[in-house]
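A single protein chain has been omitted; all remaining protein chains appear in their positions.
On to chain A.
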Amino acid sequence: MAHVVAISSSPSSTSRTEAVLGTVTGALSADGHDVHTIALRGLPAAPLLLGDATDPSVAAAAERVTTADAVIVTTPVYKASFGGLLKTFLDLLPQYALQGKAVLPLATGGTPAHVLVVDYALRPVLSSLGATHVTPGWFVLSSHVTVAADGSVLLDEAASTPLAEVTRQFADAIGRLSPVRAAVAVA
């Protein structure tokens, strides 16, 4: 069992990005992992945007990421890149916060033209934070996600099949990296 932190960076709680994340965290929990989701919209705005890592709730969220075994990073696609809200939080983390960790990048957007945001915009930032293994990510087309009135989520097969696959690869990587994390912890 690993401690997994999922970063949700959508400004809205009813968003498709959030719905997609729910299916991934659900699968990991079912596998026995301890998954904790941090919703960035719930953190105080001023410390987040001004880079104030001393704010207690921001510091607690950053600490959770730093001490996790693995991290899922999700973002809606805005202006052909990751959302600014996600970046404000990543900017607050210690320089090598993702060292020793497996990291799963996920993005949601309205057009397949923006699929490369995962690999051209998000992945370099995660590498810069020292991520040991950024596993294959996935871009979910928002039209493949239906959120019913009761909050239940229906994913098109075109999204659910690859999501299940990247989740499996992420879970495998968590297992493989467990000796690496032990070494980092000792160091």
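Note that a residue touches a chain if its C-beta (ideal position, glycine included) is under 8 Å from a C-beta of that chain, and two chains touch if they have at least 3 such contacts; residues count from 1.
The criterion applied here is as follows: contacts and distances are computed from a predicted model.
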Listed names "Aspartyl/glutamyl-tRNA(Asn/Gln) amidotransferase subunit B", "FMN reductase", "Xanthine dehydrogenase molybdenum binding subunit apoprotein" or "Tryptophan synthase beta chain", matching UniProt entry of the absent chain: "FMN reductase"
Candidates A:L86, A:L104 or A:A173 - the one touching the absent chain: A:L86
Per the touch definition above, residue among A:G51, A:G110, A:G151 or A:G175 touching the missing chain: A:G51
Candidate in contact with the missing chain, chosen from A:P11, A:P136 or A:P162: A:P11
Chain A residues touching the omitted chain (full complex): 11, 41, 45-46, 48-51, 78-91, 120-121, 124-125, 127-129
